[in-house]
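Quick one: this structure, given as C-alpha cells, is what I'll be asking you about.
Removed from the display is one protein chain of the complex; every other protein chain stays in position.
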Amino acid sequence: MIVVMYPNTTKEQIANVEKKLVELGFKTHPIYGEVKTVIGAVGDKRLLNTQAITSMPGVESLVPIMKPFKLASRELKDSPTIVEVGNYKIGEDAIAVIAGPCAIEDEESYISVAFKVKEAGARFLRGGAFKPRTSPYSFHGLEEDGLKILAAAREATGLKIVTEAVDPRDVELVSSHTDIIQIGARNMQNFKLLQEAGMTGKPILLKRGLAATIEEWLMAAEYILSEGNPNVILCERGIRTYETATRNTVDISAIPVVKELSHLPIIVDPSHAAGSWKYVPAISKGAIAAGADGLLIEVHPDPACALCDGNQSLKPSKFTKLMQELEPVARAVGRKLQP
Amino acid sequence: MIVVMYPNTTKEQIANVEKKLVELGFKTHPIYGEVKTVIGAVGDKRLLNTQAITSMPGVESLVPIMKPFKLASRELKDSPTIVEVGNYKIGEDAIAVIAGPCAIEDEESYISVAFKVKEAGARFLRGGAFKPRTSPYSFHGLEEDGLKILAAAREATGLKIVTEAVDPRDVELVSSHTDIIQIGARNMQNFKLLQEAGMTGKPILLKRGLAATIEEWLMAAEYILSEGNPNVILCERGIRTYETATRNTVDISAIPVVKELSHLPIIVDPSHAAGSWKYVPAISKGAIAAGADGLLIEVHPDPACALCDGNQSLKPSKFTKLMQELEPVARAVGRKLQP
Amino acid sequence: MIVVMYPNTTKEQIANVEKKLVELGFKTHPIYGEVKTVIGAVGDKRLLNTQAITSMPGVESLVPIMKPFKLASRELKDSPTIVEVGNYKIGEDAIAVIAGPCAIEDEESYISVAFKVKEAGARFLRGGAFKPRTSPYSFHGLEEDGLKILAAAREATGLKIVTEAVDPRDVELVSSHTDIIQIGARNMQNFKLLQEAGMTGKPILLKRGLAATIEEWLMAAEYILSEGNPNVILCERGIRTYETATRNTVDISAIPVVKELSHLPIIVDPSHAAGSWKYVPAISKGAIAAGADGLLIEVHPDPACALCDGNQSLKPSKFTKLMQELEPVARAVGRKLQP
Partner (left out) sequence: MIVVMYPNTTKEQIANVEKKLVELGFKTHPIYGEVKTVIGAVGDKRLLNTQAITSMPGVESLVPIMKPFKLASRELKDSPTIVEVGNYKIGEDAIAVIAGPCAIEDEESYISVAFKVKEAGARFLRGGAFKPRTSPYSFHGLEEDGLKILAAAREATGLKIVTEAVDPRDVELVSSHTDIIQIGARNMQNFKLLQEAGMTGKPILLKRGLAATIEEWLMAAEYILSEGNPNVILCERGIRTYETATRNTVDISAIPVVKELSHLPIIVDPSHAAGSWKYVPAISKGAIAAGADGLLIEVHPDPACALCDGNQSLKPSKFTKLMQELEPVARAVGRKLQP
C-alpha cells in the first residue's frame, strides 16, 4: 500500500509513520516528491487495521494496492470455479436458467408452473418460502410449509431447487430442503447469515446488495469462502441509482469486471433489476451476450394474482418464447443453454 | 391510490381493473383524460399487494397516495415521541450526545475514555461488542466480554449505554446489558433482527441503511413499532452517493423531512457519515442547527491505535472542544445540551 | 395530472385549487378518500407551470400522468424514426458502428486509422476536433484544423463523419464539415447548443447526460425536435453511480425503456461507459443483444500515445476481432451489421 503524506509534513512525522509501518511488518520505501512525500509499504497485510495509519499526524490518505479479497480473487485461483449441483453445473459453457415464482403460494399452482418452466428449458426452479419484505404488513412466505412444497416440486419435476434463507437460525432447515441457498440483496452484508450459509457447504447464490460495490460483493463472497465453502454463485440484480424508469439499474459491466477479478460464476436477475416484465427479455439477452453464466427469471402463471412482485413476472408463454430467443444468443457467444 | 392506464386501453380492460379494485375493497372513480384514463381507488389498504393491479392488462402504473408506514407516521400520531432512557430523554428540547469508541478493546482504556466523554458533557456511551465488518479478516468485537465491559463502564460512570446487536440470536443477551440497542446500517432491512429488537421493548437506535430511502427507513421503524415497541430513535449516518471526498454523504435534509413525516426522534452520526474526524465538528454543528435531536460521535483516546474506524474518531480533547462549540449552536435554535 | 391534498385540508383550500385548475383550462374531478382528497385534472397542458399548483395552501404533491415530452414520444409517432445519413440509415435492422479515435491528433495517423476501421466494417468515423475536457490544462482539440482533417478522411475513405460541437457559436462551422453533429454528455442540457444544433437540420447524436434520467434525455431530444429537426440519435454512454470499478455504469435497461417511450433510435458508447478497453467487447455484445441500433467505439492505433482517453481505446486489431464477434450476435437477434 501507499501512504500519502500532507504537504509540509515534518521529517519527524514521516519517520513516525515509517516506524509504525515497520512495527506492523512492512518494508518501507519513502518517495520524496516536490510537494508531497509518499511512503510505499510492502507486505501483504489483508488483516491490517489500516485506520491505525490513516489517523497518524501528517497522513493524508492511504492507497491500497492489493484487493482486500483473497479467496475470491483471480490472483489466488485463476481457473473458473464451476459449481456442481447434482448433474448440473454452473460456470461452464452451458448457461443455467433458474426460473419460477417469487413466492410459493400453494402446492398445486407451484408444481404446475414448475412443469412449465421445465418444459421451456429451465433446469433450476426458484421459489421463496421465506420472503424479506420492505413492509411488515406484506406476505412473508409460507416458511416451512413452503420448503415442503419445494421438495415436492423437485421430486415431481427433477428440477434443482433455489430458495432463500433470511435468518441464521433457519439456515440448517433451508439447507436440508434446497439444492442452492439464496442470500438476498438485503442480506449481502448480514455476516452471521453468510457464515451460517458458508458452513453448510451447499452452493450459495449470493445476490449483490442494493448499493454494494463489486469489491464489497466479493468481500461478502469471501465470508462464505473463508468458511471452507467454495460453491459461490454471484448474482447481479441491479443497483440503486437516481434513475426511476426501472426499479434498479442492472450493471451489465459487472459481468466482465467480475470475470476479471474473480474465478466465481456470475448470473443475472433481470426481473428484480428491471421491476417490469417488459424489460426482462432485452436484459436477459444482453446479459448472456455480455458473458453471464446464467439467469434468474421470475415466472408466474397469473402475474395479476401473484402475492409478490407480480409486475416483474413473465407468464409461462412469454418465458417459453424468451428461452427460444436466448438459444441463438448463447450460441453467438460460443455457448448454449443447459440441455 | 391512482391507477394509470395506457393510452388506447380498451373499455373492457378498464372495466376489469375497476372490478378487481372493487373486489379488493376499494371504491373506484375513473377519470377519462384526452389521452389516458386514470382510476382513483379510495380505501386505505396498506396490506394490499399492489402488484396484483400493476400486472393487469392495460395498466401503465400505480400511484400510491398514502404513505406505506402507519405507526411511524404523523398522520397517526402528531405529537413527537420522546424516548425515555432512565432519567434521560431523547426527542425533547435537550439534545442527547452519545459518544465513545467504535469498538470496545479493553476494559481499562474503555472506562478511561468513558469518564472523559462524561466530563465533556456526553450522557450516553457507545461501544461495539459485536461489530459487523466488511472483511472476514477484520476485528469483530469482544462479543460477550465486551458487553460485560460496557456494564462495568455504566456502573463506574452512570452513563447510559448504546451497543449494537447483529444477530437475532444475540438480541436477548445484548438487551440484558445495554440501555439502547443499536441496529446498524447494514442490518436496517434485516427484518428478523428488527422483530427481535422490537420484542425486547428496549429503546432501539435504528441507523439508516447505506442506500435506504427515508420511506424505507420509516418502514424499518414500522417493523419495530408493530411489535408494540414505540421506543425508536432514528439515526442518519450518511448515504451512498457518487461523491468520494467523504465516506458517505450526510443527508441533512433528512432531518426536516423525517420531522414532517414522522413523530420519531432523529439524531445524526457525523463520524460514519464523513469517514474523517476533520469534518465531524462542521457536520455536528450543522445537524444541531438543522434540528437534530442528538448526535452519535466516535471518540477514541488514541485514534492511531484504534482497532476500527480510528480515522473518524475524535480525540477526547477535540471532543471536549466540540461540545463547547455545540452549546451556543443548540441555544441559537432554542435548545440546549442535556445537562 | 393528479393533485394530492394534505390530510385535514379545508374545503375552502380544495375549492381554491379546483378554481385555479379551471382557470388554467383543466376539468377537475375531486376524489374524497378516507384520509386525503385528490383532484384529477384533465387537460394536456405540457406548457403548464405546475409549480403554480404545488405551492397553493393544502397541496401536498402533484402527480403528472402524461410524459412531459411530446415530439419524442411514441404517443405521437409510433413508427420508429430512421435517420438517413447519405446512403446509410440508423434505426433500421442494420446496426450502425461508429468508430475512431477520441480526438484528432494529426492527418496522417487519423486517415490511417480511418481506413482500418472501415476495413473492419465500420461505416461511420468519429473524431473530436473540439474536445470538452474536465481540466483547462488538457488537450482541447485541433478545432477548425481538425474539421478539415475529418473532411479529408471522409473523402479518402467514404466513411460518414461524426464530430462534436461544444459551443453554439461553432455549430454552423461544425455542421458544414460533418455528417452527424455530436452533442456530448456534459452539454445534454446546454439548451442554446441544442437549439443551434436543431436548426441545422443535420442528424444529431445526443449523448445522455452524466446523471440524466431517461425522461430528461428525451426532453433534451425534444429541444432539437421542436426546432423542426427530426434526425435525433440517442446515445447511452453510462451514468454516474457509486460504483468505481468502471468509469460510469452503462444502463443497458435504457435500451428497452427508450424503445418503449420513444420512436428515436438508440446506440451505445461502451468506451466512455466502461473507461477501460477491456470491458468494451462484453458491453458491445450485450448492447446489441439488448436491442441497440448501433455502437460508438473508440479505436486508436496506439492507445499509449493517445492525447485523450487512450485507456478506453481498442487497438484496430482488437476492434476487427470485436466486429467479427458482433456479427453473430446481431444475427441472433434478427439483425445484421451495416454491409
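Order of writing sets the chain letters: A, B and C. Residues in each chain are counted from 1.
Criterion: a contact is a pair of C-beta atoms (placed from the backbone, for glycine too) under 8 Å apart; a residue touches a chain by one contact, two chains touch by 3 or more.
Predicted model only: the values in this text are computed from it and were never measured.
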Exercise. Give the residue, chosen from C:P30, C:G43, C:P68 or C:P328, that touches the chain omitted from the document.
Key: C:P68
Exercise. Pick out which of B:A52, B:A211 or B:V299 touches the chain that's been left out of the picture.
Key: B:A211
Exercise. Taking the full complex into account, find the residue in C:T9, C:T81, C:S109 or C:S226 that is in contact with the omitted chain.
Key: C:S226
Quiz item: Touching the missing chain, which residues of chain B?
Solution: 211, 213-215, 239, 241-246, 249-257, 259-260, 273-274, 278-279, 281-283, 285-291, 325, 328-329, 331-333
Self-check item: Interface residues of chain C (partner: the chain not displayed)
Solution: 20, 46-47, 49, 51-56, 68, 132-139, 166-169, 186-187, 189-192, 209-211, 216, 219, 222-223, 226, 240, 277, 303-311, 313
Quiz item: Taking the full complex into account, what residues of chain A touch the chain not shown?
Solution: 2, 4, 7, 29, 31-36, 38, 40, 42-44, 63, 65-66, 75, 211, 240-242, 244
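As a working rule, only the chains that are shown with their structure count from here on.
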Quiz item: For which chain is the distance between its Cα centroid and the global protein Cα centroid smallest?
Solution: A
Quiz item: Using each chain's Cα centroid, which is most distant from the centroid of chain C?
Solution: B
Exercise. Report the inter-chain centroid distance for chain B and chain C in whole angstrom, where each centroid is the mean of the CA atoms.
Key: 39
Quiz item: What positions in chain C touch 2 or more of the other chains?
Solution: 211, 241-242, 244
